[in-house]
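Removed from the display is one protein chain of the complex; every other protein chain stays in position.
Every chain is named by a letter (A and B) in the order it is written, and numbering of its residues begins at 1.
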Amino acid sequence: MLNPYRFFDPDEYVRKIAFELYQEVKGMPILSPHGHVNPSLLAYNEPFPDPTELIILPDHYIYRLLYSQGISMESLGIPARDGTEVEQDHRKIWKIFADHYYLFAGTPTGIWLNHELSEVFGIEENLDSENAMAIYDELSEKLKSEEFLPRRLFERFGIEVLTTTDGAVDSLEHHQKIQLSEWKGRVIPCFRPDAVIDIRRPDWNRQIEALSEASRIMINSFPSFIAALENRREFFKSMGAVSTDQGILSPYTNELDPPEVENIFQRALKWKSTEEDGYLFTAHMLMEMARMSIEDGMVMQIHPGSFRNHNQALFDRFGYDKGADIPVQTEYTRNLHPLLNKFGNDRRFTLVVFTLDESTYSRELAPLAGHYPAMKLGAPWWFHDSIQGMLRFREHVMETASIYNTVGFTDDTRAFPSIPARHDLSRRMDSNFLARMVARHTITMNQAKIMNMELAYKLAKRTYNL
Amino acid sequence: MLNPYRFFDPDEYVRKIAFELYQEVKGMPILSPHGHVNPSLLAYNEPFPDPTELIILPDHYIYRLLYSQGISMESLGIPARDGTEVEQDHRKIWKIFADHYYLFAGTPTGIWLNHELSEVFGIEENLDSENAMAIYDELSEKLKSEEFLPRRLFERFGIEVLTTTDGAVDSLEHHQKIQLSEWKGRVIPCFRPDAVIDIRRPDWNRQIEALSEASRIMINSFPSFIAALENRREFFKSMGAVSTDQGILSPYTNELDPPEVENIFQRALKWKSTEEDGYLFTAHMLMEMARMSIEDGMVMQIHPGSFRNHNQALFDRFGYDKGADIPVQTEYTRNLHPLLNKFGNDRRFTLVVFTLDESTYSRELAPLAGHYPAMKLGAPWWFHDSIQGMLRFREHVMETASIYNTVGFTDDTRAFPSIPARHDLSRRMDSNFLARMVARHTITMNQAKIMNMELAYKLAKRTYNL
Partner (left out) sequence: MLNPYRFFDPDEYVRKIAFELYQEVKGMPILSPHGHVNPSLLAYNEPFPDPTELIILPDHYIYRLLYSQGISMESLGIPARDGTEVEQDHRKIWKIFADHYYLFAGTPTGIWLNHELSEVFGIEENLDSENAMAIYDELSEKLKSEEFLPRRLFERFGIEVLTTTDGAVDSLEHHQKIQLSEWKGRVIPCFRPDAVIDIRRPDWNRQIEALSEASRIMINSFPSFIAALENRREFFKSMGAVSTDQGILSPYTNELDPPEVENIFQRALKWKSTEEDGYLFTAHMLMEMARMSIEDGMVMQIHPGSFRNHNQALFDRFGYDKGADIPVQTEYTRNLHPLLNKFGNDRRFTLVVFTLDESTYSRELAPLAGHYPAMKLGAPWWFHDSIQGMLRFREHVMETASIYNTVGFTDDTRAFPSIPARHDLSRRMDSNFLARMVARHTITMNQAKIMNMELAYKLAKRTYNL
């Protein structure tokens, strides 16, 4: 079902070069330095319950598009917070999905699903209304077998390192369980302190309490807050973490005076912070996180520019991460100025910047990464983790920043079985991008091979010290 | 003169697929759900006076480019409001146009004109200084014949539905005349209330008077204004309208409290409104229009982001729509938030959003349309109704929103005989876009055929309930 030359340029000459380049990297181990797979999967290593729970329910990429076409969240079985009954019959949900599978034709989700069904599960037909339930049964059967247990898939996928994303107060018990087990798979946490840094979250005070407990540091002042964070970072590092991550609306950075930041912190503790406070506090915390990264050596990642939970009614009923996060315009040159001025020349520091605003690729991000030693560009992210998105990223970034100021591919997935599909697509697109340059005599085949290896494996390995 | 494979990729493999796809859609009926053709043309069905009046005078796409190269509006016969004499000799104007026809090489206007001259009028030469007057004479001769009467062209073009754009106070007499005639062509109005909604227009009070008269509702308060609008919408609907349209500078939406909106409305009636009033009133009216759309089922369209009449001196002398409307940056994620939160989950509602700001395609518009059931994306508009513009639209939008959250092609033309040229170009570009995906094995030929039919015909049919 899957053509071996898929996604390469139709031009015979380019295709041939691309295929040759791809052959050299397709089997390389997978480094997944940033993702959202639940580590409990690999800690407990239990069979996936059924195809709907494996493929549809955890993946807002899928039900976002179904929802846009008028299919209700309830009928897709997405659990509602207000107790509304939602579809419980996973076979029915699967049928709806199959009936609308045509919606995904040509989208990255469609490409990944095709790969997953064919390469991971050996399904040889295109999913549609007719074969929906037969495929469901075949998948269900397979999921029960040893061969499809999470750890077996991990190995079969050739994953060398899988990084999860974990809150600052997380006990990392699943990681602990994995490390204490006899299984040798390398699953490491990433320190994501958003919930304790965003003082405007309704549950912030509860988060701070949890942070106090987790760190055994009584948090009643900004310095004690910082001490608690440093304590947690140390713990994460001891558990194998090599990086931190922050999701922020704006990448504004700015250092406040100690009394200023203390005042804001105290207002927040008393539930009296303003929106402006939140904005300033986040800006200050980006500076603090950079400082800590220099001290403990963890790579700092930022993912700005998403207006979270844009659809209030949907959020009220179904909660976070339901496909209603919408990008906004994002500014980097002025916003990162304070941070890069203070830390950007420090070679101990690595800042990986992701974006959802493609207009900044050539205008701001490539020139910044093409100058500051500390700054690197993350892979095209989320909506842009796609054929055209990857192509635009390379075309807009590469000439100014070179590939050496980028960090390789990041799958950022919640959908465990989609990992090989995503890396395969990325490796194909990079091979094709380089093949185009070879075919235009912009680079030699030899240079292309070296660069392809960097993009598929080495850049991530070096950047994240894996 | 026109190569049958024109505009397809030069790659043989892609070209062959594109051509096959194109064959299936090229003869499909034309749905033109949004345009600016004057309905009097089809109401009176009189011969077009001459080539200059047919082709040059109504088309600011043409004289915009001539003007940019130093050719005066006067010499092109554009009527001046201040009584300045302008060229009256249409043969002279045609000669200037032909002398500068090289300017249009490779532009969409040039492509449409070539198609029009060749396919509609059977001219077998490229227009230039040499053959200018001979072609003028040939065209003049043809325009006198039965075969080139507007209704005959309408039929020959294969137009199934032609939508015009009509002000809220318009009597729709031409539509009435068409409907009462024996001719079966379907020409329907679209409700465009800009002139009565923009309280900052110098002639707004006069417009409100006209609206009072047209609706027979005395407008002295905001509720009576709304009642009058509802009355006109009902009238438009009774005349066949299926949609409304609004041209706005910013797509800011926001609901005001009743006293607030009443205050603004009263200030406007007394010629005392401020710029801020105008901004807030438009934002509120977008909410009202959405509410009415849900009630009466008409599709709501918005066309934001054009700084109208940028060239003041030109505007003072020649008025509206003279090629001096210039796009500005436009924001959708935050601006549409109130409207989409209130109405975006309502499946009775359809909001079609057009843009002139391509940087919003992948960043804001595709993610919004790829989530909210009510929101759909209009075709690439105006400057972007071009080979590269259509390609960029598909490449930036399709992977996130799929083709199913777009609405097919909209020609948006004032130039009646350019309609088939525009639809033909669009069908060629879509066939080629899909062929590229087939050639990369991203979709199958079968999927491509289904999608192509959607893009050429079905999406518009469904979206606008035609």
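As a convention for this text, a contact is a pair of C-beta atoms (placed from the backbone, for glycine too) under 8 Å apart; a residue touches a chain by one contact, two chains touch by 3 or more.
All values reported here derive from a predicted model rather than from experimental measurement.
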Options A:V120, A:I135 or A:M437, residue touching the unrepresented chain: A:M437
Identified contact with the non-displayed chain, of A:A268, A:M300 or A:M398: A:M398
Residue among B:P150, B:G278 or B:G323 that touches the chain left out of view: B:G323
Contacts of chain B with the absent chain, listed as residue ranges: 2-3, 5-11, 64-65, 67-70, 102-108, 111, 126, 307, 310-314, 323-329, 356-359, 383-384, 386-389
Positions on chain A contacted by the hidden chain, ascending: 11, 13-14, 331, 333-334, 337, 340-341, 344-345, 347, 359, 362-364, 366-373, 375, 395-396, 398-405, 436-437, 439-444, 447, 450-451
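Note that only the chains that are shown with their structure count from here on.
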Mean-CA-position distance for chain B and chain A (Å): 40
